[in-house]
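Every protein chain of the complex appears in place save one, which is left out.
Going in written order, the chains are labelled A and B, and every chain counts its residues from 1.
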Amino acid sequence: MDATILGLLLLDGVQNGVVYGLLALAMVLVFAVTRVILVPIGELMMFAPLSFVWLQGGKLPGTLWLALALGALWALLERGRGRGLPLVGGAGLLLLFLLARGSPALAYLAALLLVVYLGVATYRVFFQPMRAASPEGEHRGATVLALLIMAVGLHVAYQGLGLVFFGPEQYRPDPLLQGEATVGLTWQGVLVLAFALLSAAALYLFFRRSLFGKALLAAAENRLGARLCGIRPEEAGMVAFAIAGLMAALSGLLLAPLINAAYFMGFMLGLKAFVAAILGGLVSYPVAFLGAVLVGLFESFTSFYASAYKEALVFLLLVPALFYQSLRAKGVEE
Amino acid sequence: MRRYLWFSLLLLPFLLSPFPFYLTLLNFFAIAALVALSLYVLTGLGGMTSFAQAAFMGVSAYATALLTARASLSPWAGLALGLGLTVAFALVLGLLTVRLKGHFLPLSTIAWQVALYILAGNLVGLTGGHTGLTDLPPLSLFGLPLDTPFRYAFLGLFLLALGVLALKNLRESRLGRALLALRGDALTAASFGVDPAALRLKAFLLAGGIAGLAGFLYAHFLRFVNPTPFSLEASIKYLVMAVAGGVGTIPGVLLGAALFTGLEDWLKDLLPLLLGRQGNYETIAYGLVLAGILLFAPQGLWPLLAGRRPSGRKALPQGEPLPPRPPSGRRGEVVLEARGLRKAFGGLIAVNGVSLALRRGEILALIGPNGAGKSTTFNLLTGALPPDGGEVFLFGKEITGLPPHRIHPLGLGRTFQHPHVFPEMTVLENAALATYARTRAGFVRVLLGLHRKEEERALATAYEALRRVGLEGLALERADRLTAGQQRLLELARLLASGAEVLLLDEPGAGLRAGEKRELAKLLLALAREGYSVLIVDHDMDLVMGLADRVVVMNYGEKIAEGTPEEVQKNPLVRAAYLGEEAA
C-alpha cells in the first residue's frame, strides 16, 4: 500500500466517521436529557433530503402529512397555551411547504424545519407520556429498555412510512458545492466536515458554558432540581429532540449528494453512530465524536483489506473498547 | 397439579386442525415463544438485555443443518451438537460480556450478533453463504416422521411446555429470587451470598441454550437455513415480542410471542380490507401497534391484563424450616474486628485508621455526625468497598477485601440505609432470598424441579423469620405494599432467615414512627440476649443510647471516642462534634 492509498483511506475514514459523529452527538444529547436511545434518528436524517427532493420536483412529500398528523396529536395532548406551539408550527410548516414547491432555497429550509417539527412531535407524542408514567427511581433499567423498544418500534414504523412515501430507490439531490477540493475530497465533503466540527464545538459550548444548556443536562439527572431551576422536564426533552432533529436533518441534507438518500439508508448509519456514542459512554461529546471518527477509519481500512468481513470486524473491535469503558466505569455494581 | 396444565398446550394442534394455516402459525409461535422464554430468563429475571438471541438460534440451526444435510447424521445428533455449541458459544461470550455494565452488555451482544451474521453469510464453503443450506431431513420420533405442521406442533409445544415448567421452577427457587434481586440491586443480592458474575453467566448460558433449542426446531421445521432469520432484525423482533407482552412474567412473554406471531398475518388480512388496497403498510402498523402497547402498558400487556400481582407462589409454606442456627459460643468473645481501616476517595480521606471490635451478644453502636465516615466504615466491614489499608476479621478469620458474597456465608448479615426490598417478589420471597447461602440446589436440579423439598424448607425458614418480626400476616403481599417501618422489619427478618449471627444494621431507625422504634428496640434486645451480635450505625441518639451496650463515635473519618453510652455522652470531644454540627 502506498502513500496515496493510505491518504485516500484516511480521508475516507474521516469523512465517514464525521457522519457517524454527527449522529452520535445527537444521540448522546437525547440520551443525556431523556434516557431515550434515538434509534429512528437514521430515518429522521433520511426524511430531510427525501422531502427536499420531492419539493424540488414540485410534489408535497408524505412526511408533511405525517408531521402534521403527529402535530395534531401533540396539540391534543397539550392543554391551554401549550397548544399554540404545535398548531402555529404546523400551520407555518404547511404554508412553507406550499410556498417552497420549486424554490430550492425555501425547500431546503422547509425540509429542515419539517424534521425538527417531526422530532419534537415524536418526543411529545410517544416518549414523553412514557416517561411521565414511569415513577421516578423505580425500575430505571426497565424504563430505559421500554424506551429503547419504543424507539425501535418508531424506527420500524418510520422506515415503513419512508418506503410508502418515497419508494424503494435512492435519490441524489444536487450538491450545494460542485467539484473537488483535492483528490479524494469534494467541496461538499469539506462542507460536511466543517459543519460537523462546528456543531461539535457548538454543542460543547452550549452544555459547558450556557446556563440553559447546563440546566438541560440537569433535567436528565434530577427532575425536581431542574424544575426548581425553572425547566420543565417535558420542555427539556422537546428541546433535546429539536436539536437532534436539526442536526440529523442538516447532516442528511448535506450528505445526501455524497451517499444517495433512501428510506433504508438510515438504520445502519444510526447503528454505527450508536456504537460511537457508546464508545463515548453515552455522556461525553468529544469522546463520542472521536469514537465515531475511529469507527469510520477502521471501517475504511477493513473495507480495503477484507471487505466481506468489514461489518463483522468493525463490530467485533468494539468489544475491547467496551471492556475498557466498562472497567473505567465507576461504582461497584449498580 | 395446576402447573401441569401447561401441557394442555398440546391440545392446540387438535383444536386448530380444521385451520391448517393456524397449525403453521402454531409452530412459529412455539419457536418464537421459546426464544421469548430465553429473554424471560435473561431480561425478566436477570435484568440483562440481549440483542443476540437470534444468533444463538443460528449457531444451533447451522450445527444441525451441517450435521444432517451435509454429513447425513441423525437430527438428534444435530440437536446434541447444536445445544452443545450454543452453550459453549454462550460460555465464551458470557465470560467476556456478562461482567460488562450498563449499556455495554446490550451493545456487545449487538456486536456478536452482527459478526456472527456476517460470518454465516461469508463462510461460503461451510455454511452455504447467504444462499443457505437446503434439504434438511424432517425429524422423526419413534419412527413417525414429523413432516407436517400438525405433527411438528406437538414437538414444539411439548418442548415449550417443558420450558415453561422449568422456568416456573426457576422463578420459584433460590436462583430465581437471586436473579430478581440481582436485577434490582446487585449489592443486596451479594450481601446474601449471591455471586453476581457467576449467576449472571449461568443465566446467560441457560438463555443461550433455550434459544439454541428454538434454532434447532426452526431448522427442522423449515428444513432450510440461511442467515436472514438469524439477523439483528430478528433478534430485535424477539426482544420486542417479549417486552411488549411483559418480559417480567412467563405468561407475558408467551402472550407477546403469540400476539406478534399472529399480528403479522392478521395485518396482512386486515390492512387491505381497511385501506382498500395492497400496499406496504404492514411494517408501519406493526411499529405503531408496538408503540401503542408501550404507551398504554409500559410494563407490557400481561401485567396490564393481570394486574400488578407478584408472580410468585400463592400459598404459605407447609414444610419444616431449615435446621436452626442459634448463635453459639462464649458471650463476650470478639466476633468482628477491624484494625486500622483506611479508605480514601480521591483526595478525601473518608476513613482513617479506625479500629473497633464487636463482641458476641452485645449491641454496638457506631455513631457520628453527617459525613463522619460511618457508612464508609460499614461498607468496609461488609465488603461492599475494599479498604485501602487495615484489616477485618470475622470470627478470627481475615476477610479483608473479600467481596460481600464470600463474607456473608461466614455468618455476617447486613441491612441497608434505604430498605432494599424487591417489588416483584412477595414479602415471603423477599425474606427467603436470605436463605440463598444456606441452600444448595443448582440450575440443573432447579430446572428439573428436584429442589422442591429444599425450597419448602427455605420458605418455611423465611416464614418463621417473618413471624419473629411480626410480618407473617403480610407474607403473600407484594413487598412494595409495606410501609417504611415494615420494610425495615422485613430486612431484619431476612437477616434472621439467613442464619447469620453477626448483624450489621445501617440506620435501622430511619423512617420509623415512635411506636415502631420501641418494637424494633425490643426485638434487637431480645436478639442480643439470644447471643446475636449487633452493630448499628445511626445518628438517632435516642434510639442508640437506649439500646447499645457500647458506642463508638466517629468524626472526620476517625474514631474519637468509645465506651458505654453514659461515658460517651460525657465525652467533651463528642459533645463538640455534635454541638458543632447542630450549630452549623
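Methods note: a contact is a pair of C-beta atoms (placed from the backbone, for glycine too) under 8 Å apart; a residue touches a chain by one contact, two chains touch by 3 or more.
In this section, contacts and distances are computed from a predicted model.
Undergrad: Can you match the unshown chain of the complex to its UniProt protein name from these: "Phosphate-specific transport system accessory protein PhoU", "histidine kinase", "ABC transporter substrate-binding protein" or "tRNA threonylcarbamoyladenosine biosynthesis protein TsaE"?
TA: Missing chain, per its UniProt entry: "ABC transporter substrate-binding protein".
Undergrad: Which shown chains does the hidden chain touch?
TA: A, B
Undergrad: So which of B:Gly129, B:Pro423, B:Gly449 or B:Gly531 would be touching the chain we can't see?
TA: B:Gly129
Undergrad: Which one, B:Asp265, B:Glu456 or B:Asp549, makes contact with the chain that was left out?
TA: For the chain that is not drawn, the touching residue is B:Asp265.
Undergrad: Considering the complete complex, identify which of B:Thr68, B:Thr283 or B:Asn352 is in touch with the unshown chain.
TA: The one listed residue touching the chain not shown is B:Thr283.
Undergrad: Of the residues listed, B:Thr86, B:Asn226, B:Ser375 or B:Ser533, which one is in contact with the missing chain?
TA: B:Asn226
Undergrad: Residues of chain A in contact with the chain that isn't shown?
TA: 1, 5, 8-9, 12, 15-16, 19, 160, 163, 167-172, 184, 255, 258-260, 262, 264-265, 267-269, 299-305, 307-308, 310-311
Undergrad: For chain B, which positions touch the chain that isn't shown here?
TA: The missing chain touches chain B at positions 18-21, 24-25, 28, 118, 121-122, 124, 129-132, 134-135, 147-149, 218, 222-224, 226, 228-229, 234, 264-265, 268, 278-280, 282-283.
The rule is short, and it goes like this: only the chains that are shown with their structure count from here on.
Undergrad: Would you tell me which residues of chain B are touching chain A in their complex?
TA: 43, 47, 49, 96-97, 99-104, 107-108, 110-112, 114-115, 117-119, 122, 183, 186-187, 190, 196, 236, 239-240, 243-244, 247-248, 279-284, 286-288, 290-291, 294-295, 298-299, 384-385, 423
Undergrad: Under the stated contact criterion, what part of chain A meets chain B in this complex?
TA: 126, 129-130, 133-134, 138, 141-143, 145-146, 148-150, 152-161, 163-164, 271, 274-275, 278, 282, 308-309, 311-313, 315-316, 318-319, 322-323, 325-326, 329, 331-334
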